[in-house]
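See structure below.
Note that one protein chain of the assembly has been removed; the remaining protein chains are unaltered in position.
Labels run A and B following the written order; every chain starts at residue 1.
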Amino acid sequence: MKIKAKLNGDKVQVKLLAKHPMHTGRTKDPVTNELIPANFIKTLTCHVDNNKVFQGNFGTGVSKDPFLKFTLINRKAGDILKFEWVDLKGATEVKEVTL
Amino acid sequence: MIRRNFLKNISAGALILLTPFSLMAGWIEGAFTTTDMKEALNLVGASDLEESDLITLKTPEIAENGAIVPVTVSTDLPNVTSISLFVEKNPTPLTSQFDITKDMLPSISLRIRMGATSQVMAVVISDGKAYKTTKEVKVTIGGCGG
Partner (left out) sequence: MKSINRVLLCVFIMVSFNVFSQNTAADDRELIRDYFSNKFPTIALSEYINGSYIFDAKAKEQWMEIEEFPPYEFDIDQGKVLFDTPFANGKYYADCFENKGIGVKHNYPKWSESQKTVITLELAINQCRENNGEKPLKYGLGDMAMISAYMAFTSRGEIIDIEEPKGDSYASYLLGKKYYFSRRGQLNMACVTCHLAASNLKLRYETPGPVLGQVTNWPVYRSKWEKIGTIHHRIRECNSQVRAKQLEYQSETYRNLEYFLTYISNGLPINGPGSRK
């Protein structure tokens, strides 16, 4: 995950790029000619302390290497934003950004 | 003992039915796997939809490439708890659903996949009611050199 987060007053514009193939289950592996089973990011959350401030829930209609842009409010310098995604297989990635 | 548990289960069930959608947030498997748009709408709590001009849905008129279509949804509706994005002609119409917390603005940009020219619908749940706006996005199949 790559995250760009800029604090402006109490607002944070977050831009995020997650690395994930987001397999729909409808494409074929060019080598084996078999369908690649569906596996995509289900949820992507952002917590500050233990408070959930963002949750995105996804299906196969989200592009490969998901991009998100949104604005958090009520934030201050020193806050630690904890981003986490979970996919269908249960794989996860966590990344923290300190404002 | 069995009777007590039975009553407990009944009241728990009733509680779930009475709980506003916002507290039931999370990844709703059925909504993301159904091929039926109406069913997907129901599952995200948007069975009763009203058109709203307070939702801004920014999409390209003609997508450069259906694999990566940049979209932005924002709204001036009050007390938003959910934003969802549907592509009517996609195999599974619900692309994404966002639980909007009090710690964020009701606005989201993302990139979606579109298999063909289709209506794209943004659904916003505000004060427990569901509102929508729709835009058509054209998807071309590569022309010469495409």
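One rule holds in what follows: contacts are C-beta pairs under 8 Å (C-beta built on N, C-alpha and C of every residue); 3 or more make two chains touch, one makes a residue touch a chain.
If you're wondering where the values come from, they're calculated on a predicted model, not measured in any experiment.
Asker: Given that one chain is not shown, which residue among B:30, B:60 or B:128 touches it?
Answerer: B:60
Asker: Applying the definition given at the start, please give the residues of chain B touching the unseen chain.
Answerer: Interface residues of chain B facing the absent chain: 60-65, 67-68, 70, 109, 111, 140, 142-146.
Asker: Considering the whole complex rather than only what is displayed, give the residues of chain A touching the chain that is not shown.
Answerer: Its contact residues with the unshown chain are 2, 4, 15-17, 19, 64-65, 67, 69.
Assume only the chains that are shown with their structure count from here on.
Asker: Write out the stretch or stretches of chain A touching chain B in their complex.
Answerer: Touching chain B: residues 11, 24, 26, 42-43, 48, 51-64, 66-75 of chain A.
Asker: Residue numbers of chain B touching chain A in their complex, please.
Answerer: Touch residues, chain B against chain A: 25-28, 31-33, 67-70, 72, 85, 87, 90-99, 101-105, 107-114.
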